[in-house]
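One protein chain omitted, others in place.
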Amino acid sequence: MTSSAFDVEAIRKDFPILTREVHGRPLVYLDSANTSHKPRAVLDAIEDFYAAHNSNVARAVHTLGSEATTLFEASRDKVAAFINAASREEIVFTKNSSEALNLIAYSISNATTTPGAERFRIGPGDEIVVTEMEHHSNLVPWQLLAQRTGATFRWLPIDDDGRLVESSIDEIINERTKIVSFVHQSNALGTVNPVARLVERAHAVGALVVLDASQSVPHMPVDVQALGIDLMAFTGHKMYGPTGVGVLWGRYDLLAEMPPFLAGGEMIETVDMAGTTYALPPHRFEAGTPMIAEAIGLGAAVDYLTAIGMDAVHDHEQALTAYALEAMATVPGLRIIGPDQPVDRGATISFALKGVHPHDVSQLLDEQGIAVRAGHHCARPVCVRYGIAATTRASFGIYTTTAEIDALVAGVARVSEVFA
Amino acid sequence: MTSSAFDVEAIRKDFPILTREVHGRPLVYLDSANTSHKPRAVLDAIEDFYAAHNSNVARAVHTLGSEATTLFEASRDKVAAFINAASREEIVFTKNSSEALNLIAYSISNATTTPGAERFRIGPGDEIVVTEMEHHSNLVPWQLLAQRTGATFRWLPIDDDGRLVESSIDEIINERTKIVSFVHQSNALGTVNPVARLVERAHAVGALVVLDASQSVPHMPVDVQALGIDLMAFTGHKMYGPTGVGVLWGRYDLLAEMPPFLAGGEMIETVDMAGTTYALPPHRFEAGTPMIAEAIGLGAAVDYLTAIGMDAVHDHEQALTAYALEAMATVPGLRIIGPDQPVDRGATISFALKGVHPHDVSQLLDEQGIAVRAGHHCARPVCVRYGIAATTRASFGIYTTTAEIDALVAGVARVSEVFA
Amino acid sequence: MSGLSMESMYQEIILDHYKHPHHRVLLEDFDAEVHHVNPTCGDEVTLRVQVRDGAIAALGWQGEGCSISQASTSVMSDLVVGKDIASALALQELFLGLMQSKGSAHLGDEDADALEDAVAFEGVAKYPARVKCALLGWMAMKGAVAQTEGARP
Partner (left out) sequence: MSGLSMESMYQEIILDHYKHPHHRVLLEDFDAEVHHVNPTCGDEVTLRVQVRDGAIAALGWQGEGCSISQASTSVMSDLVVGKDIASALALQELFLGLMQSKGSAHLGDEDADALEDAVAFEGVAKYPARVKCALLGWMAMKGAVAQTEGARP
């Protein structure tokens, strides 16, 4: 099933929660796209910080302050290396992906009133393009940016298989387009989008490319320089790190010109009642006391993933995906929503079960110890597109086994029986 | 020294970090205004969440999801009770105080383009008032709001003792004032501002009152209804809770009318490519996956403080303040910056030492195991006001002892010797 | 029950009502109509009532959603049709209380008798995410009745 170096049973032992029982059955956690569990190493990093080094960062010259700063900034180095950023200054810590995406959108509207930021100004006649498969966090911020600036909000449609409509790309992304923001791997469909194709078109018309990598960074090697994108968002809690921390990556020259978003302590150069100047990136975008323990925990998660190797992680999950798609195809009445072949798609599988509402599917699975998610997965336009209220979604991670997929398949069959 | 029920030695045992040594000396941590340490109960709450209940909130119907949601929402109840909010829906979790304050400022500028939010619109001719002693996090957001809207940014000056100039209040807060935002207890001076006086004047002219309670909520009973304010910000890491979590409190009727700020998952009612409607507060203001473990940790911190009792906490710290002001007055060349009497001031004491730069003071104290902060404390206009580049600041918390204050006084005397 | 445990939320009664819902037809002759949606999961119900002499003479509905929302609406219909409005609203209060109890309610015999089949939803109260589903039809009924009262004070 999986690459020889990859030992899923050993990995499972690193995750304390996996010994849990639910309704008297061993937990089968298939909701990692929602949030992943945390290995012991991450919990220990947090505990060690609070119990031995706790202090605010950047602001203190005392020993604890300098230890805390060193640990915090080391996490920035780790994250930078993990996505192959050109420099550590390209890593901005946010509270989650959503903040990172909003940061970009607000910085752009702030350009309207910030001298020197003309290059980021958009207004009536300009267009912002997303896709029909976006998570609300990469959709509503752009709708609101359009509302603030008078720019037009547009989107690339998806086809019946859950892929972007290729023929729409050159039409929708055009000379008026200023920003193209899209999801790398869809959380609702599993689809992996053609980054190179979209980047090429966007850059050909002079638009900025923003990548929502919330669902790709935890599951495949992501190299921001190789991808050729301009800005990227991802989130700690889906990559085996803590809640409360996310990352904005941006090309340094862009970040250096972008106006500030949140204002406060540490993002300033000098403050005067008459006016303020701002620090260089990344600090310009990190107002107030940062999520110190959380960034340190994220650094530990990055170390953990790096030790396994992202290629091995990807191989493991691709194998799981192929296995699951094949097994699920055998369940009567089960229809995959999204690509049904293990090509250009990740280990997140949405489905419909004939005659049973997704909430009932997931609840009855839960009664069997199996955790999946039901709903629109914060990507309601996807459901609208397929004319359904919701889907049931099973999503896998580094600790997922084929035995768990077998349990899912048996569990779904059981659900059908109950509702027969 | 302290109220009989208050046992500082027992409290110290709850804080694992207090057994640390620095440069071979026991840690004397006098930097709690920068960030406080965390009791074992908070660390355990975080560990227990990740190791036994970890899941995303609100989005899942499975057992872990429902356990996580219950724990997370229980923290909202705890925080609401702690500040006597009229309802749990008045508590919005943010990443820190800075985000809470920016949230208000951006919601107000978003009102300009949000139908139905006319009541929050401000523009040229309108005035925003802060004080000269604000932390940058309650100063720069308003400067930027003024920049975005064309409103005028003004401030109440401070006098030589570190108090607001009373006679300026009625002049600076006037019919044009739309927002008055001020710090409850100054992080740079220790000053506790006259909330009732400012609220009365602000409300008389129809302005909204925002309170920056980052330095008061950890140290005294704070009752939002009794204070009569409209909105308030505070931060978890200064109140013995985790980093990465803060709180915006607002009167429900105000929150219900305020336009959204960050957009994304969970803050929506329904999303359509053509437009989006928003959830009711508090969820409207909580975009994306929240700081789940952090909010739960904050709930544990609130339980911890509630068990001690905020009156007892305040008594303890008032006693420490009186003790410290008296002891520090004996040090030759030491000048208190801020109120030098223990009246309407908190346990945060800034000072200057003749002939020694604050960075040298704090570094030499650190070499003796004593952690204090040196700098402008993110309130640079205060330093400008007093014509100094920086101050040294000692700040106390529930675990601070008079013996530690004695160590500080001896340590400062030693610093003077070295530089004599 | 196909081997589901006794503690399952999916009691036989619920599944029966889901598979064969009662009063699931839209009245032609009605005094008020409401349309309620649960935005978080998309469940919806359209409900019409006919009120005569202060009582619910007839009620019919159509809806889409999970078994809990559909079955609960069916059970609710059986319970309130023919009852005077005050009793119907009292039942609604009782059911609401049960749902908001987080699973810790202990129904007295009298209340349990009054709720009839609706008692089967007791298990739902333990799942905050599903409580709204169980309440959808009840809230719609309350809304529709309020509308008729507003129309004829």
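A, B and C are the chain letters, set down in written order, and residue numbers restart from 1 in every chain.
Quick note on the criterion: a residue touches a chain if its C-beta (ideal position, glycine included) is under 8 Å from a C-beta of that chain, and two chains touch if they have at least 3 such contacts.
Predicted, not measured: the structure shown is a model, and the values here were computed from it.
Asker: Going by the stated contact criterion, tell me the shown chains that border the hidden chain.
Answerer: A, B
Asker: Which listed residue, A:T69, A:N102 or A:T348, touches the chain dropped from view?
Answerer: Final answer for the missing-chain contact: A:T69.
Asker: Which one touches the absent chain: A:E118, A:E269 or A:E417?
Answerer: Residue touching the absent chain, from the options given: A:E269.
Asker: Which listed residue (A:V22, A:V61 or A:I172) would be found touching the missing chain in the intact complex?
Answerer: Among A:V22, A:V61 or A:I172, only A:V61 touches the chain that is not shown.
Asker: Considering the whole complex, not just the chains shown, which residues of chain A touch the missing one?
Answerer: Spelled out for chain A, the touching residues are 58, 60-61, 65-66, 69-70, 269-270.
Asker: Just the residue numbers, please: which parts of chain B touch the chain that's not shown?
Answerer: Touch with the absent chain occurs at residues 23, 356-360, 363-364, 367, 374-376, 383, 389-390, 414, 417-420.
Keep this in mind: only the chains that are shown with their structure count from here on.
Asker: Please work out the Cα centroid separation of chain B and chain C, and write it as a whole number of Å.
Answerer: Computed from C-alpha means, the inter-chain centre distance equals 46 Å.
Asker: Hey, how far is the Cα centre of chain A from the one of chain B, in Å?
Answerer: Distance between chain centres, rounded to whole Å: 30 Å.
Asker: Can you give the whole-Å distance between the Cα centres of chain A and chain C?
Answerer: Once rounded, the distance between the two centres reads 39 Å.
Asker: Please set out, as single numbers or ranges, the residues of chain B touching at least two other chains.
Answerer: 60-61, 65, 270
Asker: In chain C, which residues are in touch with two or more of the other chains?
Answerer: Where chain C meets two or more other chains at a single residue, that happens at 127, 130.
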